[in-house]
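Complex shown without one protein chain; remaining protein chains in place.
Up next is chain A:
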Amino acid sequence: MNQARRNPLNMAAMHGALILYTVIALFPVFVILINSLKTRKGIFREPLSLPDAETFSMIGYQTVLRQGDFFLYIQNSLIVTVVSLFLILLFGAMAAFALSEYRFRGNTVMGLYLALGIMIPIRIGTVAILEMMVQAGLVNTLWSLILVYTAQGLPLAVFILSEFMRQVSDDLKNAGRIDGLSEYTIFFRLVLPLVRPAMATVAVFNMIPIWNDLWFPLILAPAEETKTLTLGSQVFIGQFVTDWNAVLSALSMAILPVLILYVIFSRQLIRGITSGAVK
């Protein structure tokens, strides 16, 4: 920002507001983290104090790592999230490309139909989905989750991506056609790199709900070997007794992978936004 427009009062107010927001957003995460490192007594006596010599304990993490196959849960969650995101982005982008690029009868109707899913919560169909998965023999497989999450994510992906694809220059695609590129090459090599920011947006939007979902893992894949992290953490929450050390430790560990994924996508997001403007 240039010197003339910089006003110390404004700067202070702006930073103050941002810092306040950051504190509010990070506070629950902070509380979870510090309490995951305390003894049970420490958690309940003074939930907001940092762990000290008396209250410090790794008991929660030990419980989590001993009981249940925590790394398998992380692996399941990662597989489900990454594969679902991949399928959502691939099929969503392809459908969006077709809708924005080709004139065919029923184009608008098809677009509306594909976007309709945004308005209908997929959980309404849980019973039918469960019956379908039973018939297909997919219960207690990761595929059942991947299929459901892909279906859940596609409408919004198609909606957002087709809007962005319309903005990709027609001349560029036509230049590709004249140079003899196939429609697939045009899609993968010319169009996709240009809508990368939109792809990252769609990925981030879809990632968090999939990662955190408890509903479908509980219904479709509750078996030990297909448990996701969120479902796996539930064993520590009992009807009468809750092992808070373990719950908080599990939650702390669950933040990490999703944080890494987020950093990857958001970097794409920023790179995409600035690539044309800065050069």
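Operating definition for what follows: contacts are C-beta pairs under 8 Å (C-beta built on N, C-alpha and C of every residue); 3 or more make two chains touch, one makes a residue touch a chain; residues count from 1.
Note that contacts and distances are computed from a predicted model.
Going by its UniProt record, the hidden chain of the complex is named "Carbohydrate ABC transporter ATP-binding protein, CUT1 family" among "Carbohydrate ABC transporter ATP-binding protein, CUT1 family", "Carbon-monoxide dehydrogenase medium subunit", "Transport permease protein" or "siroheme decarboxylase". Only one residue in the set A:A136, A:A175 or A:A223 touches the chain that does not appear here, and it is A:A175. One of A:L190, A:L218 or A:V235 touches the chain omitted from the figure, and that residue is A:L190.
As for the chain not pictured, it touches chain A at residues 169, 171-172, 174-181, 189-190, 193-194, 275-276, 279.
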